[in-house]
Every structure is written in C-alpha cells, then in structure tokens.
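In this view, the complex is presented without one of its protein chains, the others remaining in place.
Up next is chain A:
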Amino acid sequence: MDISKSLYRIIINVGLFITIAITGCIMTGCATKIDTTVVLLPEPDGSVGEITVSTQANKEILNKSYESARVEKAGKSVEKGGVLNLDEVQEKFGVALAAQPLPPVVFILYFQSGGTELTDESKALIPDIMESINNRQSTDISVVGHTDRVGTTEKNWQLSMERAGFVVEMLISRGVKESIIEQSSHGESNPIIETEDEVAEPRNRRVEVMVR
C-alpha cells in the first residue's frame, strides 16, 4: 500500500514537472527552433569591417574575413563558428549574393578654369562612366555641378549650373535617358577643399556624377 502510494506521488510529481517544463519552454520561445548564422564578408575593395552579434546571454565580435557566428535558438548564447570556406558561403548564401546589386559609384569630373571645358584626365573618364551606367542598368543618375571661389557667388552658381548641364547633355548624347538623370548645382558653396574667397582651386571646379 505505502509503496504504491509513494509511487503514485512520484508519477504525479514527475508529470507535473514535465508539464511545467513544456509550458515554460513554449512561453520562452524554445519550442520553435530559430537558428541564426552570421558571416562577415570582405568588402569589394578587400577590406574587412567588424560586427557584433548579441543575445540575451552574451556578445561576440567578428572581425576576420569569412568568420562566422551562430545562435542555435532564441535565448541561447552566440557561438563563434570559425572561418568558413568559399564553398560553404556559396552553399548558404549563393542565391542572395548573386542578387546583390553593384554598389553605387561616384565619378568626379574636373574642369578648366572659368568654363565648361573638361580636363584631359576627366575626358578620359567618360567611357568608364558609360560602362558603369550600362553594367548597373542604372535608372538613377545624379549630376551635381560645383565651382571654386574665383568670381562672384551668383556667377559661380550660374557656372556650376552650366557645368552640370554640359555633363547631362554629354550623357544624353551618348544614349542615357534624360528622365533618369537628376541635375543640381551647388555653386561655390560645397567645396572639396575649403579656401578663402577668390582663391583658384582646381579640385573644387568639378561635376560629381553618381551612378546608382
């Protein structure tokens, strides 16, 4: 009698414990397995940045090329997964990587003093601009004109507009649709190199072309 009674009690207690454990598990989210894997990739120029992966339990820093970290499920701690090889990265992320658009690129075209004549180096850049527009199938190009501080603010504003207009016309003449180009001009107000008024600065006589 006594033995069966205590056995009965044990069974009830174990049952209760399991029920509480399962309920607790469901409530804290451990019933659904959610597995996060993070991989640090080298940037297009080869440099490697840094990321932090945090959970309730801990935090890990990744700063090596193809270094990985994994969190098995919600509430678990981050485990460093070592450096992955290219095949492993391709297997998991191949489709996503293939869908990655080329990052936007900025070209700076420099001008001779006082007008809309490009420097020879900048003329040579034009085929590169066209190539990047075609490679990206770009639908979004911005052209921004600038000047140095020689001359009045008003004249320079006018000149920066003419420079931007010159570049826009050049792109259109090479087959770029006008509707995808956004043109603006900043006059002398947005220099790369800060100077006193009336100082000639070739690096500020420019048009910036951003291809996205």
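The rule is short, and it goes like this: contacts are C-beta pairs under 8 Å (C-beta built on N, C-alpha and C of every residue); 3 or more make two chains touch, one makes a residue touch a chain; residues count from 1.
Here, contacts and distances are computed from a predicted model.
Colleague: Which choice in "Oxidoreductase", "FecR protein domain-containing protein", "Putrescine export system permease protein SapC" or "Paraquat-inducible protein A" gives the name that UniProt lists for the one chain left out?
Modeller: Spelling it out: the chain absent from the display is recorded in UniProt as "FecR protein domain-containing protein".
Colleague: Tell me which residue among A:S6, A:S54 or A:S113 touches the hidden chain in the full complex.
Modeller: The missing chain is touched by A:S54.
Colleague: Give the residue, chosen from A:E117, A:D140, A:E169 or A:D197, that touches the chain omitted from the document.
Modeller: Among A:E117, A:D140, A:E169 or A:D197, only A:D140 touches the chain that is not shown.
Colleague: Give the residue, chosen from A:P42, A:G82 or A:P127, that touches the chain omitted from the document.
Modeller: A:P42
Colleague: Under the stated touch rule, tell me which residues of chain A contact the chain that is not displayed.
Modeller: Those residues of chain A that touch the unshown chain are 29, 32-44, 48-56, 71-76, 78, 89, 92-104, 136-137, 139-140, 212.
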